[in-house]
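A single protein chain has been omitted from the complex, and every remaining protein chain is retained in its original position.
And now, subunit A:
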Amino acid sequence: MILLQSHSRFLLQTLLNRVQNLEKAVELDYHWVEFDDVRYHILVSMKNPNVLLLSVSLPIPPPEAVFIGGLPFGAIEALKAAYGVVVQILDPPRDGFNLTLKLNFGKLPLDEEHRHALLVKIASVREVVLGAPLRVVLKHLSSRTVIPGIDGLLALVHRSKESFFLVPQPDKVTVVFPMRFKDSIDIAFATSFLQEFVEARHTAGLNNAPPCLWSPNPPLELKEAPAEALSANAGFVSFVIFPRHVEGKKLDRTVWNLSTFHAYVSYHVKCSEGFMHTRMRRRVESMIQERRFFHNQINLVRVHSFAVHLVISYHVATC
């Protein structure tokens, strides 16, 4: 796995299970947490097996990010556009959650393929809600306009109390990620990973990818940003998104990849650490093997010389 998938695997599995056994009423009450503090909760009751309540809680927004009624702007519209009649948004949401959706399985499309596609879409509710503002901005980019009322910097939440920044312009959108890691080893890995990442962009095969830059200091675009949002210990990564990156079907993937960029880097940092350990273990094992080999050799020599000694002493004794 190189990229993170946009749908939650467990949510999709539960939904598919539910749809296949609709006639069997069950009680379901699961809660789980995904990366970047997105919490899910699903509830199905015996009384009403056709209805599933899905609650989602989002990371706590930092002060600079705009949240309207507990959701990023454009989220409600995005939800309605994506799910249509199958999903009803409950207001107010369940206690401790930002959003509660009421799914009605009776209203799912009958066509197998459409139904599956819709369930996958529901399982990617995180992309729909958290990626909504980014999607709005990129939609405007594809028509080469800027959202009226927004000038300069736009902060969007991607992790708990952390945000990344957009600078929308009619012909391009600059996205800047301040990268923060907790562990000192992680910081070192991430820094070199990001430098390699930028380096890789310059190779011949990737000419069409969005240009990206890494710098240890905040780039010029962020000069208006609040100071506390700029404390990044693994530098800043910026991407420049052009209209060609958000054409048609590419839009969904661009939104997902950008809104989970931090999780992507952190996943690869962990993988690199794992890879390092694998190699270190192999090294230690080969050294132990070598040591054992020489140890045995020395023992052999010792046994041999002892035997010779015995023979000689025997000869001496018999003489």
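We adopt the following convention: contacts are C-beta pairs under 8 Å (C-beta built on N, C-alpha and C of every residue); 3 or more make two chains touch, one makes a residue touch a chain; residues count from 1.
Please note the rule applied: contacts and distances are computed from a predicted model.
**Q** One chain of this complex is missing from the view, so tell me which of "Signal peptidase subunit 3", "Large ribosomal subunit protein uL29m", "Actin-related protein 3" or "Glutamyl-tRNA(Gln) amidotransferase subunit A, mitochondrial" is its UniProt name.
**A** Matching "Signal peptidase subunit 3", "Large ribosomal subunit protein uL29m", "Actin-related protein 3" or "Glutamyl-tRNA(Gln) amidotransferase subunit A, mitochondrial" to the record, the invisible chain is "Actin-related protein 3".
**Q** Could you tell me which of A:35, A:242 or A:261 touches the chain that is not displayed?
**A** Only one listed residue reaches the unshown chain, and that is A:35.
**Q** Which of A:22, A:117, A:200 or A:311 touches the chain that is not shown?
**A** Hidden-chain contact among the options goes to A:200.
**Q** Return the single residue from A:90, A:120, A:198 or A:263 that touches the missing chain.
**A** Considering all chains, including the one not shown, the answer is A:263.
**Q** Quick one: say which of A:183, A:247 or A:290 touches the chain that got left out.
**A** A:183
**Q** Determine and list the subunit A residues touching the chain excluded from the picture.
**A** Against the left-out chain, subunit A lists 1-2, 4-5, 8-10, 13, 29-37, 60, 160, 182-183, 186, 199-200, 203-205, 263, 266-267, 270-271, 273-275, 277-278, 281-282.
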